[in-house]
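Every protein chain of the complex appears in place save one, which is left out.
Letters A, B and C name the chains as they come in the text, with residue numbers starting at 1 for each one.
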């Protein structure tokens, strides 16, 4: 059990991965859920709080520096003296699948906003706090980034989305190389498959079989495992995909 | 000898690679040089025109859609009826090398502007023209992208620059997969070393030896070789580095 | 707690990773340790058996088909009716670091014997057993391969060693693609750093700091985590390195 004086934060808490990560990390820490709309976190916050954990939902665009500043002010008032143990960047956005000549600059920008630009703001805000936690946290303070197939593959029609995800991976790699020696663990997860969420069933093929989409609880266990790794053996990158997924 | 009814365009003509590519492609085609300042292309345009070739310099920010529209209007007036054989995206910008926590969002944005956003504008403008050239060009119409070490490696302190270059590579990969089957060749060059230019001597280590930096003429030959490849054997990606470069 | 009717096998039990994996998997399963010399497993077998677990040491060259046949006959007599839950290929061998023109064919062969050829024999023996375990094992039956930096990078002077490790990775990738849809999890770990073992302290640089080499217990936890992943979210490849390791 990690100290109660540490907390975790999940940006992009409205997704399946965000929710499952919040539940998993809430077993050890108070968790802060950031989402743009309260509907995205309200029920999960209730669920955690009513089952013995501690969760705080904050309405904020995690890609916006001013909104993040405000969110962390709220956190410092709500969890006074608490330090950051883990930060998960799980913001989605900018997904498009269309012929390149039909793609609009605004669509590319939405991908860049959600991925490198948003993560830039989040990382600049959380890394100083994670550094502060290095001396006395139970596990190495951790910054985890949710990637996708498009993080390592620019498929036809996915160029705009891949541009953002590749850029996000670049930043994660660079931060791992800079901050690992300082004791902060930076990890990037290539989620290579559809996520099994109630609202995702029609959007992503289930590969036609049971367990054909990734259970977000498995990703949350992966993230927790990354968090508790000893600093002598940090994993920077993992891939995760359903057993039936082609790759 | 390619038909005189085709031309090539180089965006980012002010760099060593841009200039050398202009000279190389001018052996076969009229060449259009785009740069933000006339000083960047004036002497090279003169050199080409005075030695039997044809070169046109246009002052334009190749990353700006409106500026590109205007530039191509100028081209259609100056080279009426001429079609596009090759387009080279060689725009630099957004280079930074600094601790992440000192990096500003504007610096990340400069990298994204020069790389994915600028290339997006350039590719959206040139790909329809390259598609039109497929039926009757001597060589497959070609779109070439200049990458860097940071296209495949997010080094410490290079995160902002790498974000742009990774994203640019993602777009190039996606376009290759979409446009190769339509007959347009999309290639990405990982320039993994310093360029040997008069003005670069102080900026980039020469590896301490003669030929320790890449001669831009060699890159220009690589680009020409990519251009003349038969469609049965397109190369999408090459790396290029000095013989003494560590990799 | 997994059923006592399942067991795990570790080939290459004499190394730090092999020993730590045996101890970790022994918390859930009887474990079989294969090594070429009894000295490699004797004390670890004693330690597990005296602390409430069950361990069996078998002297066998895990890269030899006949020796493996014999070992598995011994296992079926010693653990009658028990099925295979996890198999770890952790065989070292063929490490060299020398100028290519000084390398002998026998040294390349030693690397190929320890990596693709040895793993081939081990995988052909264990995969049919792992397939049989799919219907009733608690966790997806798992085949884990220990790789190295040289699995993804052919450094100067490491060509012979890298040849074996690259080939091993190729086999692992291919098996993941073939056996994941059948329910067997195949994972490859890129161990990118020195292992912190008593006998390794002089062989591999410690990066000059505490925790500068990977604790084998961390790798063992990674392997256990891979083993218990749900089939909806298999990880095929992870990297692991000390926080101070350059990469």
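Assume contacts are C-beta pairs under 8 Å (C-beta built on N, C-alpha and C of every residue); 3 or more make two chains touch, one makes a residue touch a chain.
Computed from a predicted structure; not experimentally measured.
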| item | value |
| --- | --- |
| Neighbouring displayed chains - absent chain, whole complex | B, C |
| Touching the absent chain when the full complex is considered, from C:159, C:216 or C:242 | C:159 |
| Absent-chain contact - pick from C:167, C:189, C:220 or C:244 | C:167 |
| Residues belonging to chain B that touch the chain removed from view | 140, 177, 180-181, 183, 185, 193, 196, 211-215, 217-219, 221-222, 225, 229-247 |
| Touching residues on chain C - with respect to the absent chain | 65, 99-101, 103, 105, 108-109, 112, 116-117, 120-121, 123-124, 127-128, 150, 153-160, 162-175, 177-179 |
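In this section, only the chains that are shown with their structure count from here on.
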| item | value |
| --- | --- |
| Category of the chain touch graph - line, ring, star, complete, other | line |
| Where chain A and chain C are represented by their mean Cα positions, the distance between them in whole Å | 31 |
| For chain B, residues contacting two or more additional chains | none |
